[in-house]
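Here we show just some of the chains, and they stay where they sit in the whole.
Labels A, B and C are assigned to the chains in the order they are written; within every chain, residues are numbered from 1.
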């Protein structure tokens, strides 16, 4: 099985890290290809970034799909970022976003789960994303660590901040935690043991869910919301700088 | 990986059918063992049956766990039946119920899903089960076919009834359907093609989710709701008919 | 009027205490008969216990109903325990559970109510039970005292723990409190006075609601969810130790 994992930002080192996490989680026989958008944001932190990222990721998926490379599923590795529904319309293979994936598995492990994310400003997007995915009900809290996406490299500091935020989520009723950023991939075991709680990594969860859908022969419904995009004129970015105009 | 699949009723032919469905869905390397409760109901249809079934299934799981046979996960094959949370407390391995499993995967395939079940009387239990599992939000409808659990053998009639009920669910907004009874396992492809919609079988979905959790090294949280049962006196059934008394 | 009160566990001294509370609350002319399940748990604390208890209580009710003793209503005295809906299917008389009963009356006394219960692990069951009963909306909090069911005998300690938990519920918005365990019956006046808030005992509430339904000639609807159980083979417990099998 061939899974394409899209980073939501243009930072290739992060794509590599995500691909590493995805490969660690994948079943034997699954290959993982990482995709870095050719344009967009170097890290997605906030609504503006998320909207820009969504278009860039869809553009990358569109190009990949047109390239003729065969693939079986897509994992979208932006926690709380936009674009998921557009990708479902666009592609014929199953699409799993790491936000929803982590929540789906977390629901199987405890009555309430919590999300530990980067900056507090990301909370709104994550809440909306979980709501639309239909899994917000058992989310006890979304808690920020105060660390930006590109600050996660210092693992010791990240673990420390995660433990503090995780304790707040547990106090709010969480029995399971979710790593609320693709850049946290790999951290799950370390913090899980320290907190005595299961910690779900969205990248791994999404890879497994994508494998599950492919294995069961399931893909996105074309009835209703996710019908194929209508044929029409679309341009992806100004290119040569044509200015917006009235 | 060794998955134990528990039937919720005492009808062995149904256990066999469920095991067959589970094996069809399982990954290479996964073995499936069926478990039929030694007591309980010959088919679970309604609240009384569900409460009786829950205790009988937990008793069977308790005995299996005590038998020393190694296993990695449990799939509970009763759609909308009780017992799931008790099994999570009892066992150290992940527990996935087919009701929630089908809903989790369905959420990844469309904005709204519908459940097609046996008798209308089962709707309440299914709604409650989805609610507690945290995945009721995107359920557009739970629709009965009017067929009892043991009437599902006549496949032609079952398919006909399913298509009619599925159309009603689609009119209510469902973009994906769920087989609302373990006894419908195997039907997904036939009805899915006829309806032009993805149809999720809970048994297959649960097997894949159980594999995913095991593969990711995740199991039930002991923080909060699913702590281990407290040691105390418990007796499982009157056995020799000791009457209840004041 | 003859009300049967079922304890959810097999501890007869607790049945006696509950019966005492029920008799204190009953109107003149109402007789109260206690029923102790012949099997099950010595105290119900958690999901496993609750599922086991439900089957045992239904078995006791089934036997009582078959005994030919006339009775007019059933009160189920397990706070947050399962079985309520099964009893409604099984019996022709009204069935009132102490969880819902306390909540119904509490809603009449303040805008928000809180539940003070035994162990924190019981919170999930209570929340689910209130939700299914349709009265969760105005519940501000379910708070544990940290005392197990069989620890409630030390009244001084229980009162102290209740007052602390009650204060937390009030801070969360509760204007009325509910005794969240049948074993707390009798405590309502002492803690109510100390907290300056009405405190509702579920046993008393359920007795009065059962009397109300009987007095008004009302009983469970047979339309939809609570239709009579279908005739079929059911066995209640292994009895002679028939092992579960594949």
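The definition used in the following text is that contacts are C-beta pairs under 8 Å (C-beta built on N, C-alpha and C of every residue); 3 or more make two chains touch, one makes a residue touch a chain.
On a predicted model such as this, the values are computed, not experimentally measured, just so you know.
Engineer: Of how many identical copies is the complete assembly built, when 3 are given in place?
Structural biologist: The complete complex, not just the displayed part, contains 6 copies.
One rule holds for everything that comes next: only the chains that are shown with their structure count from here on.
Engineer: Touching subunit B and subunit C alike: which chains?
Structural biologist: none
Engineer: Have a look and report which chain pair racks up the highest count of C-beta pairs in contact.
Structural biologist: B-C
Engineer: State, to the nearest whole Å, the distance from the C-alpha centre of subunit A to the C-alpha centre of subunit C.
Structural biologist: Chain centres of subunit A and subunit C, defined by C-alpha means, are spaced 44 Å apart.
Engineer: Would you please write down the residue numbers of subunit B that are in contact with two or more other chains?
Structural biologist: 131, 224-226
Engineer: In the complex of these two chains, what residues of subunit B are touching subunit A?
Structural biologist: 25, 27, 94-96, 100, 104-105, 107-112, 131, 133-138, 170, 173, 175-176, 189, 196-198, 200-201, 204-205, 208-209, 211-213, 215-226
Engineer: Which part of subunit C faces subunit B closely enough to touch in the complex?
Structural biologist: Where subunit C meets subunit B, its residues are 10, 15, 33-43, 45-52, 54-56, 58-60, 63-64, 82-83, 85-90, 120-121, 123-125, 128, 131-132, 148, 224-227, 229-230, 232-246.
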